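The other protein chains are all here in position, but one chain of the complex has been omitted.
Labels A, B and C are assigned to the chains in the order they are written; within every chain, residues are numbered from 1.
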Amino acid sequence: MKKVEQIKIKKGMKVDELVREMGKTGVMQGSRVGKAVDILEKMIKDKNCKIFLGQAGALIPGGMRNILSDILRNKLISVFVCTGASLTHDLAEALGYNHLQGHEDMDDKELNKKGLDRMYNSLMDNKVYEGMEDFFEENFDEFSKAKTVRELLWLVGSNIKDDNSILRQAYLNKIPIFCPALEDSGIGLMIWGRLMKGKKMEIKLFEDLKEIVDIAWTCKKAGVVYLGGGVPKNYIQQAMQFSPKSASYGVQITTDRAEYGGSSGASLKEGISWGKMDKDGEFVDVYADTTVVLPLIYASLKERV
Amino acid sequence: MKKVEQIKIKKGMKVDELVREMGKTGVMQGSRVGKAVDILEKMIKDKNCKIFLGQAGALIPGGMRNILSDILRNKLISVFVCTGASLTHDLAEALGYNHLQGHEDMDDKELNKKGLDRMYNSLMDNKVYEGMEDFFEENFDEFSKAKTVRELLWLVGSNIKDDNSILRQAYLNKIPIFCPALEDSGIGLMIWGRLMKGKKMEIKLFEDLKEIVDIAWTCKKAGVVYLGGGVPKNYIQQAMQFSPKSASYGVQITTDRAEYGGSSGASLKEGISWGKMDKDGEFVDVYADTTVVLPLIYASLKERV
Amino acid sequence: MKKVEQIKIKKGMKVDELVREMGKTGVMQGSRVGKAVDILEKMIKDKNCKIFLGQAGALIPGGMRNILSDILRNKLISVFVCTGASLTHDLAEALGYNHLQGHEDMDDKELNKKGLDRMYNSLMDNKVYEGMEDFFEENFDEFSKAKTVRELLWLVGSNIKDDNSILRQAYLNKIPIFCPALEDSGIGLMIWGRLMKGKKMEIKLFEDLKEIVDIAWTCKKAGVVYLGGGVPKNYIQQAMQFSPKSASYGVQITTDRAEYGGSSGASLKEGISWGKMDKDGEFVDVYADTTVVLPLIYASLKERV
Partner (left out) sequence: MKKVEQIKIKKGMKVDELVREMGKTGVMQGSRVGKAVDILEKMIKDKNCKIFLGQAGALIPGGMRNILSDILRNKLISVFVCTGASLTHDLAEALGYNHLQGHEDMDDKELNKKGLDRMYNSLMDNKVYEGMEDFFEENFDEFSKAKTVRELLWLVGSNIKDDNSILRQAYLNKIPIFCPALEDSGIGLMIWGRLMKGKKMEIKLFEDLKEIVDIAWTCKKAGVVYLGGGVPKNYIQQAMQFSPKSASYGVQITTDRAEYGGSSGASLKEGISWGKMDKDGEFVDVYADTTVVLPLIYASLKERV
């Protein structure tokens, strides 16, 4: 039985050194940050492995946009699944709007008068919708050619100039983005607005599902990475049931908990019963907030791959 | 300033008496159970109010199915939004399959061999998929006529015999069900299976969005009820932005927390900044697990309406 | 394998009927409320079983005072362990001060000016300290005869008139109260104040420990009940190591979680490794807030015992 190694902190320590120290303890959540990077390194270096990244939660208002787009820029993953909100936040920043530093105790009635929408302690100016209206109005004829959400999102990305954009980097690097509930977002509303004015959008439900199942079905090995739960996690988990060997690697970062029974808090191990996770797979659940551990994990990973 | 009333428990107490005692304390989460029932009673009795219920999480494996279908049977709500998983669980039970009592420490490898899928401490037999395949194979020609997910779900409900089914009760009582990520579910996979065999399904993305926005737009007053977060909550919150007076009433039951910034844990108050919640609205966030407090709330409510 | 029973809610339902319905589901946290009552009923009816109740958290500001004192009045337990804060809150109410209904968003600077101390959304007037000073000044000569904290607390209880007081009911029913960190509380400060004025208090550390270990050591069977974690839980857990058969029954209600490694969130099962919980014991962890589930549990229990 291995002993718990007590972490040693040195002056001038690099992030990767720290994360390796954390991993060596072998216990509690701290060590799982270390284990997460080890597993991520393995799955990225495994040439046969396609990595599916699921993302939910307000990561872009939370400052994680460049990390996500850098992951795409460096083609560290094969498939990106996220919420419509994240894509809306990305587009907002791409169009030159910034999320703002607020406070969770601000007066929401005052904010409403000023046209500022609050997400915990971050804010976005309502004017962003005007900019997005213009962007969609301008490009809608092109967008309306899309037959799947994935195609639509690449078309959106191709019309974005900002290189830190997730949508743009997915387009440039030909990484499929899936967004199973796009209509549940600001982008969804932009499209709805055009449709109400008589424009057309012919995307049929279930077309994207064919595509993600096909990617899962045909890959030699799969790895899953979950930043938060919700639909993105569940959608990838579902696809894993079709992957010949289920997921061989898994990293989950979540603030939810298993005891309430929902998919968001479910342990990766539970996936073995379903055939979503390989029984011999390597995986770790990190019970922490993504905005706290993703920077740590990515800075460490950047040293290794 | 009102004093905190100390709860008095009597022998033979009815649930509604208990909930009223809890509410009288005026503080902590216990009192919010009481406040939640008070607000629900108000919104149900307000003839001008359309109630939007959003539901996420494993409530049917958790024993809440009859409560949900009873809510629909009694037309207590106007719109139901949920995850594809919940509808799949409902259909499974409607087809005669039961969720089973397991344990969170069961060996997932053994369960996988036995074809039992685990959701925390509940289980479902994989054979359910065969029954569902048959059901969809049999009825698909009818289902394929649907132009929206809402239409599809009513068609599914019309072909179900079980009166405790959510899908059936929604159909019978003409309560629209929206499910923005239906493809992320067992039902989604059933449809995908038919499409792979050459059948057709012509539902276009964004058609349902038109419908829910229209309901929100045209209602005199709106009330929102969230059992868990995820897409169902966010989808209703989004629709509220189009409701003339935003939501006038709100009850949220969640185990998430605001501090992580995501929509699932966001306070209802935050919605005021967005114009999702009326600044003079009555609302309460109950930080508790739905399987613990929904039975309590519904038993109390049943006494009152 | 047993199937998950779907909860049925009837009009006019009694709390005990509801709790039994919840228990029958057999899964998720809701069923654990039912299981908790079943185990509590068993341990109370087991004539050989001494029950140790540990309590932490702001239950008295949260309206649970009468439930706790009623448990003592009915001699449902043998040993009560709690925080100094709970005893201070109890004494405050006994002296005629009330906790007040506030709001978590109140301006703390304003409250400070008004002399109101906030505990989440409950408040207490600073004047309570004057009343407590008088009470201790008056009775200190008697109190100073105590050789243990347990003796001291019974002396305090004997000088209280309010029959809803925990301290009084413990005294009247000769139920030992242990409070391992009494100095960490308002009552502790009252004693400190007297000592600073030259009065004496001769209680020696470790005297109470002898007594609780002795109770554990000599009991035929033990049951443990935890409302929250902290020192009260850990102190009882520690004593269980000396009980001949460890704890035979256990009910834990907690909002903490095991994944962070601390004692407060530790599962009762973990106690088996330590010899704190009998390997064949009956126990349940309910992951819920005490102010939400204790009223439910106690109302159900009152019907049964």
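We adopt the following convention: a residue touches a chain if its C-beta (ideal position, glycine included) is under 8 Å from a C-beta of that chain, and two chains touch if they have at least 3 such contacts.
Fair warning: this is a prediction, and the values are worked out from it, not measured in the lab.
From the options A:F52, A:F80 or A:Y120, the residue with contact to the chain not on display is A:Y120. Remark: the omitted chain is touched by one listed residue; of C:K14, C:R73 or C:R118 this is C:R118. Interface residues of chain B with the unshown chain, by the touch rule above, are 27-29, 105, 257, 259-261, 287.
Of the residues in chain A, those that touch the hidden partner chain are 1-15, 18, 21-22, 24-31, 33, 58, 60-67, 70, 93, 98-102, 120-123, 164, 287-289, 291-296, 298-299, 302-303. With the whole complex as reference, residues 56-58, 61-62, 83, 85, 104, 106, 108-109, 111-112, 116-122, 149, 180-185, 188-189, 191-192, 195-196, 201-206, 208-210, 213, 228, 230-231, 234-235, 238, 255-264, 266, 269-275, 279, 289, 291 of chain C touch the missing chain.
Going forward, only the chains that are shown with their structure count from here on.
Chain B and chain C have Cα centroids separated by 35 Å.
Chain centres here are Cα averages; for chain A and chain B they lie 25 Å apart.
One finds 43 Å separating the Cα centroids of chain A and chain C.
Contacts with at least two other chains are made by residues 58, 61-62, 120-123, 289, 291 of chain B.
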